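Below: the structure, in C-alpha cells.
Rather than the whole complex, this shows some of its chains in their spots.
Chain lettering (A and B) follows the sequence in which the chains are written, and residue indices restart at 1 in each chain.
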Amino acid sequence: MIKTVCLDRQSQVFKDDCVAADISELRELESNVIWADVSDPTSRDFEALAEEFGFHHLSIEDCQNEHQRPKVEEYAGYYFIVLYETELADAGDRLELRELNIFLGKNYLVTVHSRPIRAIETAKRLWHEWTDRSDLGSGLVAYLLIDAIVDDYLPLLDVLSDHMDDLEDSIFGEWRSGVIEDIFMVKKKLLYLRRAVTPLRDVFNTLLRREQPIFPRDTHLYFQDVYDHLIRVADTIDTLRDMLSSTMDAYLSVSGNRMNKIMKRLTSISTILMSVTLIAGIYGMNFVFMPELRWRYGYVGALASMVAVGAALYVFLKKVDWL
Amino acid sequence: MIKTVCLDRQSQVFKDDCVAADISELRELESNVIWADVSDPTSRDFEALAEEFGFHHLSIEDCQNEHQRPKVEEYAGYYFIVLYETELADAGDRLELRELNIFLGKNYLVTVHSRPIRAIETAKRLWHEWTDRSDLGSGLVAYLLIDAIVDDYLPLLDVLSDHMDDLEDSIFGEWRSGVIEDIFMVKKKLLYLRRAVTPLRDVFNTLLRREQPIFPRDTHLYFQDVYDHLIRVADTIDTLRDMLSSTMDAYLSVSGNRMNKIMKRLTSISTILMSVTLIAGIYGMNFVFMPELRWRYGYVGALASMVAVGAALYVFLKKVDWL
C-alpha cells in the first residue's frame, strides 16, 4: 500500500492507497517534498513507482529481494538506500532486523518496507517540529528518518552493555551456569548489529568525501551528524566485542581456577583418607606377634593416631594451599 | 569443442564445433554479440581463439593452466576474467570449484571451461528474457553470466549457515561427538570459498573506480550490482567465520565444562567411597580390646554409620556443587 504525504511548509496533504496517477497529481502541486511510504509492497506498487519516478529496474529488484546488505547506491537522479531498524525481540533473546529501502531524490522520498518501521513515525513527528528548516527539502526528511534509525542502535547497545556487566558480575562475583551461552548470544547479536552498521558507515564516509556533493552544503552537515553517530555506534560495537572477548577469557580462566581448586581439594581429601585408611590397614594385619593389638588402649591409640595423622595432613595441606 | 552463438536482437545463430573460420564468418554477420563457448578445450581450440580474436599468449596460457586465482586482467581490447562456480558435492561434504575463463571484448564473449558450468545455461535463458536491454551488448551477457555464478554463492552460504546452527544446537543442547571435525570442515569450506570470492571483489572494486570506464556507464550499473553481491558474499563469509570461531570457543568451553563436571563427580564419589571404606577398615582392625566388636548391634551400627557418613558427604558435596 502506498501512502503519500506532501511535506509542505504550511500544510501537509495525505493520501492513502495511491496509484501512480495519484503521486503524479501530488507532485504537480507546489510543495517542497513528496514522501511516498510503501508498506507491504505489491508488484503493482513497484510498477507504479517505476512508472512515476523512473527508478532503475536493478534498484527495484534489490527492493523486492529482502536481505540486502545496508548500502547507499547512486542512480541517475536519486540515491537508493538500504538500512535496518533493529529491536530486541522475545524479551531480549533475539535481535530483530527490519529492512527499510529509501529512494531519495531531489524533491521526493520513497520508503519501502514490508514490516512497520517505528522511525517513520518519529521522522514525521520531528518534521512538524523542524518546520523552520524545511527548506532543506528531502535531504532533511532523509536525515530525520536515518537519524531516528541510527539513534535506536545506541539504547540497544546499552542493553547489551548492561547484560555484559551482569555477566562480568556473575564471573567475578556470584557464580552461575549458562554464562558461556549468554556470552555467545551477546556475541552473535553484536555480530549481526555490526553487519547492519559498518557497511552503512563506510558508504556514508564515501558519500561525504565526494568532490561534488549532491545535496547542498548545509544538508551535508546533517549527514555528517548521522555519519558521526554511525562511527560512534560502530566504535561502541567494537569496544563491546573487545570487552566480550576479555569477558570470555576471564570466564574461562576463573572457571578453570574454580575447577582446579575443587579437584585439588578433592584429591587432597583423598590423600588424607588414604593415609588414615593405611593405619586401619596396618592394624588389620593378622600377624600373631603384634604387641599393639594386645595393649589395653591399642584401639583408642590407633583411632587417636588416625585423627592425629588426618589433622596433621589437613593442616599441612591447608598451609601449602592445596586444600 | 567450441560452440558459438550469435546473440542478436531478433535471432540467435547457433554453431557447434567451430573452427576459427566459423567464428570469423559469424562475426561478419551483423549482430550484437558473439558468444563462443569452449568446453573441454583442446590446443587446436586455443589456436583458433588466438588466431581469430588475437588473444595475448599469456592469457591463453593462464587459460590452459587450471587453478588460477579469480581475477580480472585487462589486455589490449579485451578483459580476461577467471572465476569459480561453486557447488557442494558428495552430499555436502566437499566444496567443488569449477573454473570458468572469460574473454570479454567489445562485441564478443569467449567462455572456456573444462567442466560443465551451470551458470552458462542460466545466462542464456536470461538473455532471452532481457532482450529489451540487449543494446548493452557483451557487457550485459558477461553480467548475466557472472551474476548467475555469484548468486550461486549465497544459497551455499545458507547451507553452511544452517549447518552452523545445527552445530550450535548440538553444543548448547543435545551433545554429540564429532563436532570439532564438523567445525573444521565448515571452516575449510569457508576458507576455500573466501579464496574464490575476495580476489574477485577486490578486482571489481578496482574496475569500478577506473577513471575511464571501458563499458558504457549503464553497463557499469550492472557491474556495480555484481560488485555489491560480491561484497555481500564476502561479508557473509567473514561473519560466518567469526561465528564459527565463536562456536569453536563455545564448544571448547562447554566441552571442558562437561568434562570437568564429570571428573568432579567421579572424584567426589571416590571420596565418599573412601570415607565409607575407612569405617570398614577401622572395624577390620584386630585389636583385642575393641568394645564395639562385641556389641550386639555393632555390625548394624557400623553399617548404619557407613550409610550415615556416605549420605552426609553426598548431601554436603551436592550442596557445594562438587557432585
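Note that in this section a contact is a pair of C-beta atoms (placed from the backbone, for glycine too) under 8 Å apart; a residue touches a chain by one contact, two chains touch by 3 or more.
All figures in this text were calculated on a predicted structure; none of them were measured in a lab.
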{"item": "Per this structure file, total copies of the shared sequence (2 shown)", "value": "5"}
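The working rule: only the chains that are shown with their structure count from here on.
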{"item": "Parts of subunit B lying in touch with subunit A, wherever the complex brings them together", "value": "168, 172, 221-222, 224-225, 228, 231-232, 235, 239, 242-243, 246-247, 249-250, 253-254, 256-257, 260, 263-264, 267-268, 270-271, 274-275, 277-278, 281-282, 284-290, 322"}
{"item": "Of subunit A, residues touching subunit B in the complex", "value": "56, 58, 68-69, 71, 73, 75, 180-181, 183-184, 187-188, 191-192, 195, 199, 248, 251-252, 255-256, 259, 262-263, 266-267, 269-270, 273-274, 276-277, 280-281, 283-286, 290, 292-299, 302-303, 306"}
